[in-house]
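Before we start, here is the structure in question, set down as structure tokens.
Of the protein chains in this complex, one is absent; all others appear in place.
Then we have subunit A:
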Amino acid sequence: MIPAPFDYYRPSDLDGVIALLQEHGDEARVLAGGHSLIPMMKLRMADVPHLIDLQGIDSLRAINVTGTRVTIGAMVTQHDLIDSAELSSAAPILRETALQIADPQVRYMGTVGGNVANGDPGNDMPGLMQCLDAQLHLIGPDGERSIAARDYYEAAYMTAREDDEVLTAISFDAQPGGYAYEKQKRKIGDYATAAAAVTIQKSGGSVAAASIAMTNLSDTPVWSEAAGAALVGTACDAGAIKAAVAAMLGDIDPTEDNRGPVAFKRHVAGVILTRAITRAWDRA
């Protein structure tokens, strides 16, 4: 549990970060809250000879809500999400999700950006951002670009981000309507056995739009377009929910681990999604 030696940098602006990333290539990594990266370094599963701390860059801590557009700086902590009245009213699902991540100690340090950028299928924010159809804003040597959260994840710890790019912010349009983040875990501080993010817009007693994403049930988060589509136009009755669950089960691909075998995970994924849809519909 002792990391290999590394050099530590704390630049005060993004140019400094990019320069260091370019200089050291894949020997360098940025450090946000450190609550995923540092354990990996201690286990010597991540070898990071050059560690670039983002804590010195204040511009990454901004939260901005303009109209329906919500922009969250990469270094905003999970605790900030819970604490921000502005975010809680614009997109209450953020708070509901953040409260289900780990424990207060982890949330004081862990950032939204780190959680989204990390690429660990266990992280809760990626599925949520896919559900919300968020844009991830990256900056690199060639300037800025944006990519949809739904296109960002390739495999466990493999993402569309280049080694010399930094995630600066995440933005999305906050839709009014029902929402739910439902998660089953073994204990406080555990990643999901199965989790579901659901938003539903209701119009005239039926579902006008729905978005569904699942966490820790594949090697990436899974936005199940078909599951959302199965609800649209229905009254979100038992039959519709069943169809959504069936569609979702077609999209996930869980593996066995200490949380349980595949059959169990698939069953629980269905139960959790059913509960999430029910809660979201009640709130819609």
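We adopt the following convention: a contact is a pair of C-beta atoms (placed from the backbone, for glycine too) under 8 Å apart; a residue touches a chain by one contact, two chains touch by 3 or more; residues count from 1.
By our rule, contacts and distances are computed from a predicted model.
K.L.:
Leaving aside the chains on screen, match the unshown one to its UniProt name from "Sarcosine oxidase subunit delta family protein", "Nitrite reductase small subunit", "Carbon monoxide dehydrogenase large chain" or "ABC transporter ATP-binding protein".
P.N.:
"Carbon monoxide dehydrogenase large chain"
K.L.:
Can you tell me which of A:R10, A:R61 or A:H267 touches the chain that was removed from the display?
P.N.:
The one listed residue touching the chain not shown is A:H267.
K.L.:
Per the definition of touch given earlier, which of A:N115, A:Q135 or A:Q184 contacts the omitted chain?
P.N.:
The one listed residue touching the chain not shown is A:Q184.
K.L.:
On subunit A, where is the contact patch with the chain that was removed from view?
P.N.:
Touching the chain left out of view, subunit A contributes residues 1-2, 4-5, 44, 103, 184, 186-191, 193, 258-261, 263-264, 267-268, 271-272.
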